[in-house]
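Here you go, one structure.
A single protein chain has been removed from this complex, and every other one stays in its place.
Naming follows writing order (A, B and C), and every chain is counted from residue 1.
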Amino acid sequence: MQDLLEKIIQENRKYTEKGNLATYIPELTKANKNDLAICVIDIENNVYKAGDYEKKFTIQSVSKPITLALALIDNGKENVFAKVGMEPSGDPFNSIMKLETVKPSIPYNPMINAGAIVITSMIKGKDNDEKLERMLNFFRSLSCNPTLNINEDVYNSEKRTGDRNRAIAYLLKSEGIIDGDVEEILDLYFKQCSIEVTVEDLARMGANLATYGFDMLHRQRIIPEDIARTVKTFMVTCGMYDASGEFAINVGIPSKSGVGGGIMSSVPKKMGIGVFGPALDKKGNSIAGIRVLKDISKQLSLSIF
Amino acid sequence: MQDLLEKIIQENRKYTEKGNLATYIPELTKANKNDLAICVIDIENNVYKAGDYEKKFTIQSVSKPITLALALIDNGKENVFAKVGMEPSGDPFNSIMKLETVKPSIPYNPMINAGAIVITSMIKGKDNDEKLERMLNFFRSLSCNPTLNINEDVYNSEKRTGDRNRAIAYLLKSEGIIDGDVEEILDLYFKQCSIEVTVEDLARMGANLATYGFDMLHRQRIIPEDIARTVKTFMVTCGMYDASGEFAINVGIPSKSGVGGGIMSSVPKKMGIGVFGPALDKKGNSIAGIRVLKDISKQLSLSIF
Amino acid sequence: MQDLLEKIIQENRKYTEKGNLATYIPELTKANKNDLAICVIDIENNVYKAGDYEKKFTIQSVSKPITLALALIDNGKENVFAKVGMEPSGDPFNSIMKLETVKPSIPYNPMINAGAIVITSMIKGKDNDEKLERMLNFFRSLSCNPTLNINEDVYNSEKRTGDRNRAIAYLLKSEGIIDGDVEEILDLYFKQCSIEVTVEDLARMGANLATYGFDMLHRQRIIPEDIARTVKTFMVTCGMYDASGEFAINVGIPSKSGVGGGIMSSVPKKMGIGVFGPALDKKGNSIAGIRVLKDISKQLSLSIF
Partner (left out) sequence: MQDLLEKIIQENRKYTEKGNLATYIPELTKANKNDLAICVIDIENNVYKAGDYEKKFTIQSVSKPITLALALIDNGKENVFAKVGMEPSGDPFNSIMKLETVKPSIPYNPMINAGAIVITSMIKGKDNDEKLERMLNFFRSLSCNPTLNINEDVYNSEKRTGDRNRAIAYLLKSEGIIDGDVEEILDLYFKQCSIEVTVEDLARMGANLATYGFDMLHRQRIIPEDIARTVKTFMVTCGMYDASGEFAINVGIPSKSGVGGGIMSSVPKKMGIGVFGPALDKKGNSIAGIRVLKDISKQLSLSIF
């Protein structure tokens, strides 16, 4: 496995040249566009790493399936899916138009920004501090990494430049889909997106989803089985933005990407995979990261289809 | 003329029953739905009134062509139309979707909310107080009414419930169409919409547009001729929300309506007309007010077509 | 007047270089892109011409307001506007999407292709031959030109390449907006668009609309006054495709353009104007023709606003 990962990283690093760093959050442009890393953790807890695996990056949209899991635990399936749909939207992740054209105007799914903002608004807690605390603890528990924390520079950068997310949130507020103070909800959302991780953190989270929410390291359940399955399903149908369909065909592994360059993958009953490559393609996915996953899926026959 | 107006009001008052008060700004629901009033001021300064002409109401969207005139004076045609288009949109006034689907994402015209917010953002002044002062003075000058002022209750109501306008404004901000602080711009916009008027104020403004911006009362020019013509053109193509086309065919007078129930009409070289009837049809126009204008247009052959 | 027209043609011919011939109907690419012509006929029947006024071209979309008049005569206002709306759409002339997104799915107005096809389907006649005969006679009567006829080459070219119009027509059929055989309706529509005219024909039709449908040459009424007014109103709100709003502001004359390069204008109570210049701008309007009309409107103060 170690040799395979080394080889795959080596063969795909050239594709980092063809992508671009995310520009819409200024802080993200400071990344090194040629970085590429992978970590695999199988369900016997073997850990394999290759490439720039020590690099830290912000989790961004990879956080969406995780907070979805927490919101489902906090509120139950019925309450959550009264406010967010379950269908792929066919539109870009930051699209606003279906909120106007399709009635009822709930977001299509929890993986687009509109849906993720609703999900964040449903995290329980008496105030934003407690909500953040609960959220961070959940991420720490799922990654088996108690040191996980927020990158303040990225958070401030997101907050300063998040006007499109503000537009989405105020529209959701005006439609009665979210309650409470919009700026507070967005503050929590921006913090969630700014959690700093490594590929090992992502691989561990993917592994814990691969076991349907049972933490193999500490031999304890973190997420109910049904919720873990729901989360993985969304990762297939909507996990790679509006390239999810193509990714399902070419790779076939439940995965979620973020504009920070990370991808968290979960092969049911087999392994979790974390990938990092901040050079993105036009749809916002790690351009070399996708190729890394395609190669490993082919080599190890990991497609679920 | 007096008899004609009395008769028209009398015959159309029954239609107020078929409409509804605007509900999206709570304060507006306090109006009396059966009110109906008209005022005509011809270019020889004769003033005729009928119905509930003493009633005050907030100007709402009728303010849009007036601030457009001020923004054109302040910035010039080229600068204004670099940020707002000149085309009818075919969508409801508070629609957000074309900002996403059509590129460049400038609002279609200054009569929809998105366009009007951009226009408000272009009013000159060193701070919001000065901008408001200049705006109020312009409205006072055009209505020949130095006592025109803001209805604080409506303003506070708009501000509290303006989340859809916030969504529009933040989207415009994220696209670089408006600069500066969104909440400040919206504050000015909500105040503009909350200016309190009577049908006589609207008729006087319409009369001053009918003379291409020359105030017949004080024998002085208020608006350059070209700008007055531009404003009247928008009143035809986009003045009655997404019922403008039908209104042009059935009435044929440059007019602008507001959800407060007011309509300001301007018959070139002939007269200004102010109408008030707070019961609205589904598109947000005064349901009886439109019939009043249809009758007067027919009786006096006022259509410009 | 003659001198003014000569000068305007001369000054604007250079703009023909900046446009392009319509390409989507192959036969139209055979035109001479530098042609530019104007004809003015005032309501005292004075005729003035300048430029390439002897050139023949197909009427294309300029036919839409004329068949609308015939359909209104044939069916009455109520029946016609049960199947076609009265609002500008904000979309390109061949757009199909609002038929799906807005319910009821009747076309927005009779000037876009979808609406014009519905209008054509409402022309009375026991079969297509009789319908065509009636339509041609109406065009001949309005242009005071009994020799008006179809350009067979253009007609065949339209028919061969009209798949987008077929798509629109079948969608209208499936929604129950048009009855009867789609190919027959389209055949009549393609013929209507292929009627061959000169600028004088267009000017005469414009003049007859300027007099509200009363033919000043033969001293007889051709179109009821109310219908002539309705037609001119559509020419303002939707006559120049999705540049109608800008044209209303800059020119202010009821006008209808076609991709053959023609524009028919009608100045109420004053004159009809025909313009021809086959080099088009991006929205499908004669690029130099619009400038010609802007100049003449300014010089003679013809704006209706």
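The definition used in the following text is that a contact is a pair of C-beta atoms (placed from the backbone, for glycine too) under 8 Å apart; a residue touches a chain by one contact, two chains touch by 3 or more.
What you see is a predicted model, and the numbers here were worked out from it, not measured in a lab.
Asks: Going by the touch rule at the top, give the shown chains the omitted chain contacts.
Replies: Within the full complex, the chain left out of view touches A, C.
Asks: Among C:Lys56, C:Lys124 or C:Arg164, which one touches the chain that has been omitted from the display?
Replies: C:Arg164
Asks: Which of A:Pro26, A:Gly125 or A:Gly245 touches the chain that is not shown?
Replies: A:Gly245
Asks: Just name the one of A:Thr29, A:Asn94, A:Asn145 or A:Thr237 that touches the chain not displayed here.
Replies: If we include the chain that is not displayed, A:Thr237 is the one touching it.
Asks: Of C:Val47, C:Ala82 or C:Met97, which one is in contact with the hidden chain?
Replies: Candidates C:Val47, C:Ala82 or C:Met97; residue touching the omitted chain: C:Met97.
Asks: Could I get the residues of subunit C that touch the absent chain, sorted low to high?
Replies: 95-97, 99-101, 163-164, 166-171, 173-174, 182
Asks: Name, in rising order, the residues on subunit A that touch the hidden chain in the full complex.
Replies: These residues of subunit A touch the chain that is not shown: 85-91, 98, 108-109, 229-230, 232-234, 236-238, 242-246, 248-249, 252, 254, 268, 303-305.
Going forward, only the chains that are shown with their structure count from here on.
Asks: May I ask you to sort the chain touch graph into line, ring, star, complete or other?
Replies: line
Asks: Going by the contact definition up top, give me the pair of chains with the most C-beta pairs touching.
Replies: B-C
Asks: Need the most distant chain from subunit A, centre defined as the mean of C-alpha atoms.
Replies: The most distant chain relative to subunit A turns out to be C.
Asks: Go ahead and note the Å separation of the Cα centroids belonging to subunit A and subunit C.
Replies: 55
Asks: Return the distance between the CA-based centres of subunit B and subunit C, expressed in whole Å.
Replies: Comparing mean C-alpha positions, subunit C is 32 Å from subunit B.
Asks: Which residue numbers or ranges of subunit C touch two or more of the other chains?
Replies: none
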